[in-house]
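Removed: one protein chain of the complex. Kept in place: all other protein chains.
We just call them A, B and C in the order they show up, numbering each chain from 1.
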Amino acid sequence: MEKLILRKVPNASEEMLLNFGPQHPSTHGVINFLVDTDGEVMKKAIPDVGYLHRSIEKIAEQVGYAGFMPYTDRVDYVAAMFANEGWAIAVEKLLKIEVPPRAQYLRAIAGELCRIASHLVSTGTMATDIGATTPLVHALREREALNDLIEALCGARLTYNYHRIGGVAFDLPEGWSDRVLRYLDHFETLLVEWDRLISYNHIYVKRLANVAVIPREMAVDYGLVGPNLRGSGMDWDVRRDVPYGAYPDFKFDVPVGRGFKGVSGDAFDRYYVRVLEMRESAKIVRQALEKIPDGEITAKVPRKIKPEPGEVLSRVESARGEMAYYVVSDGTEKPWRVRIRTGSYLAMGIIEDVSRGLMVADLVALIASLDVVAPEIDR
Amino acid sequence: MRQTPGEYFGNVGRTVTSFWHGLSVTLSYLLRRPVTTQYPDRTPLPVREMLPPRYRGFLEVDAGVCTGCQACERACPIGCIQINLEKDAANPKQRVVTQFDIDEAKCMFCGLCVEPCPTGAIQHTREFEAASRSVRNLVFRWADPANPFPVYKVDKNAEYYPRAPLGSLMRAKLEARDWAAAAPQFLPPEPPKPPAAKAPPKPAAPAAKPADSAAKPADSAAKPAPAADAVTAKVAEAAAPAPKPAPVPPAAAGAAEPTAPSSKPQA
Amino acid sequence: MNTPASVSPTPYAPKYTPKWLVGLTLAAAIGIPGAILGAILLLTPIVQPATLDAITREWLGQDPATWYWRPWLGAGMLALVAFVLVNFGAIFSGMCVWYERRVAGRMQSRIGPNRQGLGGFLVWIADAVKMLLKEDLVPADADALVFRSAPYFVLLGFALTLVVTPFGQSLIVADLNVGIMYITSITALVVVGVLLSGWASNSKWALFGGMRSAAQVISYEIPAGIAIFVPVLMAGTLSMQGIAAAQGGLPWEWFIFRNPAAFIAFFILFTAQLAESNRTPFDLPEAESELVAGYLSEFSGFRFALLMLAEYGNIWVLSVIGSILFLGGWQIPFVGNEVYANLRGTGVLPSAAWFGLQAVSMAVLVVKAAFLSNVIVWLRWTLPRIRVDQMMALSWKYLVPAAFGCFVVTLLWEIAAVEAPAISTITGYVLTAGALLLLVLFVRQIFRNIAAVQGDKLDLSNW
Partner (left out) sequence: MTTNEIHERLRAKFGEDVGPLSEPKVDPFCVVKAERIAEVARFLKDTPELQLDFCEDVAGVDQPKKNVIEVVYHLFSYQHRHGIVLKVEADRANPVVPTVETVWKAANWMEREVYDLLGVVFPGHSDLRRVLLPDDWQGHPLRKDWTEQGGYHGISNERENPLVELRRLDEKARAEAAALAPKPPPAPAAAPVPAPAPENKA
């Protein structure tokens, strides 16, 4: 009941309690922040999540292994490709299936395109929350172009359901790789314009640099992952350090926030690491399309998926950092327990401690820079 | 905090230069062509025809080639397909499909039902516009209970299955329907005496939650009704990608291409 | 599609705006502003006391000094002009809303409004009608009286400034000899209205917005006030018309180019007035992503329309102030101030040629003001929003000292100009050339931007 008590406005005090959400332009999704403010300065902001809880982990215990794949789309619908991939990899580990190399490459291509699309949303909403409206629309325009490509590949724009246990659903359509390469040429030049449009805008830099600083130790301690962790100066990327799929075959840099405009770990670093990652993803897609092998796109999978008892943890580098599936099998056709460890959930855990002493406008920047997505928090 | 003169005037300078770039970028977009399309009435083609052939729209069933194997029903994770097979009264050897209903309101367009289909009878079309005043009207009935259709006999050495052009059947249905049509009036709920009769509405309940994003926490973890176990068990056994290279997964993508050459993605 | 069944039975044809609607749009786009500006052109010279006296004497055969109805005549005429001016404000803000949405759409690779008439021009009329039909909602716990009255403060603060904003050489309701000070003081009414609306809404967001707006407007009055004194010093008068008359029609005769300090002061004034009218990057009071809609959160219907009217009308006011004080105002090139007097004629009413010249001067002013409004819209769709403390720092640490420096420099400059008038002329030529160079470079930059992005090209179709 403490949350309900928190909602009471403290009377006879200079402080004011703001219910920052659940419906608010800059809480990405349906999140509530109980903000205790003294004028423009926040005492603290307490995240109050769960408005989008859809009990996906419980559903997994009722639909079979293969049938759960569409549900993973809904875990993080801004970057559904990674949730698919994590689930597929987990079940393949349980079944000890070897995924054919072409399927590995297809997974990498789809995943990196999806990563660009997701980072576009992140950086664009970041700009909007800071108050510049135009960059978001430019980012969404590019995301739409990417969605067209992914749609041509797997038939859906948002909930892809592209991966299958043991491979992927579809092979490349004809002429698709040329379209992708043509688009990447456009996109890489557009990133330069993006920086000139917003990244280096002085107001923007002033709003983000040295704001909401998360030192590296703090980030590790709170279990931040992905761009948030790298923004804090931790040189870690699951794709490179715990390789999976086809990633060992690719050469790509892991951008790390070293204080581009302020100190390492501030909001601008977390933002700009994502901008740089888009470039790296484009590089990966180019390499993958260049040396994609021929062959099957799905391994031989038993018609009844019935793994032996055991438990497994699969780690993939999602757009919001490391996404881990902890699957416990009891030998039946339905998983005994599925646990989805998402980056946004742990990122919410740090907000209360980072938000102390920030201004209300900085809370917006903090939320946006952590790139939380409500469905991924609540699952 | 204190500022050095360098920072002080540096701020001014950086502000001016960064505004110069930003303003020039935004202004330059006045001279470029917008990318938006004016859905629905100002597009060069109907939008459904500009979608890629793999687009997963409404499900379409060609009764002519449906073998009544119920693989799609078993593959569906949320049970939005319901098939009812019976023996034909005329000749007991012939099995007929008396009910083939797809609840498009509940369907999450995952495409898992298309893959196990041996003949490509059930496939995703590129139709997505079926606004309807009543959600009950979003159940598409592909078998007429009054005169059920006989199941299709697959002959092993057939080159292809005589399937109607993808989308034609669904198009016809959509042309015929009235969006404001009255909803079918359902029977009043029965007394909960026979458990078997009470069971059917259950199984979909837990599974349907993620389909509608408005799910309440209250829905978290519905207890699996006994029937749900049966359904989902079938799901697990049947939803694996069809191993045999039947014309199905190619058909899912390929069936549309020959019939719809102009449907290459325009973007 | 060679599958006959999958195409709709009726051949597909995109629907576009019908002809009659195009005609209606053009008529509205030309007729409405034309009518309102024409009314201002005709009425403003008549309501001048001198003209009214002449009318009373010549046409009504009464002695204006003794005739009992003379004040009522003046009051009636003024009421008529006030009605016209408020309508002008409404129409300008409406059209500005449409223009802003359109430009924003283009800057974002969208089309913008495109359904209501040609280019969606009629959308602002539709918006106005919609807002008038909406329920005038007052929150349950709001301070109803203050809540209801707040928009009128804002509207008043905007409308009263129109009294002294010129539309042409003598197209002004009252050319007060303290005109510019009058404007700076009247615009303070706006902040009162905003503060009241923020307080009375009984909403935390609105309260935030109101407090921010108060802090912002009050602190930016100061640099604006100091910057205004630069052209005042150069013209030697506080009256708007006097300041405009002190300049010339050609760019190097404008105050902005007459001395370097004025050049800087113009941008200081522009920035400060942006902040006073709550436009991006100073739109903190209604910061959409922080305070849901700021002090506008709880307003709806007619009162919301009034607030919007004032906000967008202020764009006109500050554009006119900028162009009058620094950009030569209504001065027509190669037409000196004496030409107007010569054309005036001796009749009760000025001659037609005089009215024609006034129309030209009005056109010049409108073009300049439109340019500045354009810049304001353009800034809004480019820049992020600054934080509260940064807003304060900008005002007190940058603008105020700079404005004061400009003031002092101008003071010395004017003293020097008395000794050597040539320096102003030379500076005018130099700065004008510099501005032209910047303009050319900027246009070049724009085309480079388009060429830089692979796959984008200059394409004016679909405008």
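Note that contacts are C-beta pairs under 8 Å (C-beta built on N, C-alpha and C of every residue); 3 or more make two chains touch, one makes a residue touch a chain.
Keep in mind that this is a model prediction, so the values were computed, not measured.
What shown chains does the left-out chain touch?
When the full complex is considered, the omitted chain touches A, B.
Taking the entire complex into account, which one of B:T4, B:N157 or B:Q185 touches the absent chain?
Only one of B:T4, B:N157 or B:Q185 touches the chain omitted from view, namely B:Q185.
Among A:Y77, A:W176 or A:Y345, exactly one should touch the missing chain; which is it?
That would be A:Y345, which touches the missing chain.
Among A:V49, A:I150 or A:V301, which residue is in touch with the absent chain?
A:V49
Tell me where the left-out chain touches chain A, residue by residue.
Within chain A, the residues that touch the unshown chain are 1-4, 49-50, 53, 55, 57-58, 93-94, 218, 220-223, 234, 236, 241-242, 308-313, 315, 322, 324, 326, 328, 336-337, 339, 341, 345-346, 348-350, 353, 378-379.
Contact with the hidden chain only, please: which chain B residues?
Touching the missing chain: residues 70, 73, 79-80, 82-84, 98-99, 101, 103, 105, 135-136, 139, 141, 145-146, 184-191, 193-194, 196-197, 199-201, 203-206, 208, 216-223, 227, 230-231, 234.
The rule we apply is simple: only the chains that are shown with their structure count from here on.
Looking only at which chains touch which, which shape fits best: line, ring, star, complete or other?
Contact pattern: complete, every chain touching every other.
Counting C-beta pairs in contact, which chain pair has more, B-C or A-B?
Taking the two pairs in turn, the one with more contacts turns out to be A-B.
What chain is the most remote from chain B, judged by the mean position of CA atoms in each chain?
Max centre-to-centre separation from chain B belongs to C.
Compute the distance, rounded to whole Å, between the mean C-alpha positions of chain A and chain C.
Roughly 45 Å, centre to centre.
How many angstrom lie between the centres of chain B and chain C, each centre taken as the mean Cα position?
53
In angstrom, rounded to a whole number, how far apart do the mean CA points of chain A and chain B lie?
So the centre of chain A lies 26 Å away from the centre of chain B.
Where does chain A touch two or more other chains at once, residue-wise?
134, 141, 193, 196-198, 201, 203
Which residues of chain C are in contact with two or more other chains?
Where chain C meets two or more other chains at a single residue, that happens at 107-110, 381-383, 449, 456.
Under the stated contact criterion, what part of chain B meets chain A in this complex?
11, 14-15, 18-19, 21-22, 25-26, 35, 51-52, 54-56, 75, 77, 108-112, 115, 124, 206-207, 209-210, 213, 215, 217, 219-222, 224, 228, 232-233, 235-241, 243, 249, 253, 265, 267
Across the complex, what residues on chain C touch chain A?
For chain C paired with chain A, touching residues are 104, 107-110, 204, 208, 280-281, 283, 287-292, 381-390, 449, 452-456.
Which chain B residues qualify as touching chain C in the complex?
Result: residues 8, 11-12, 19-36, 38, 41-46, 49, 165-169, 171-172, 175, 259-263 of chain B touch chain C.
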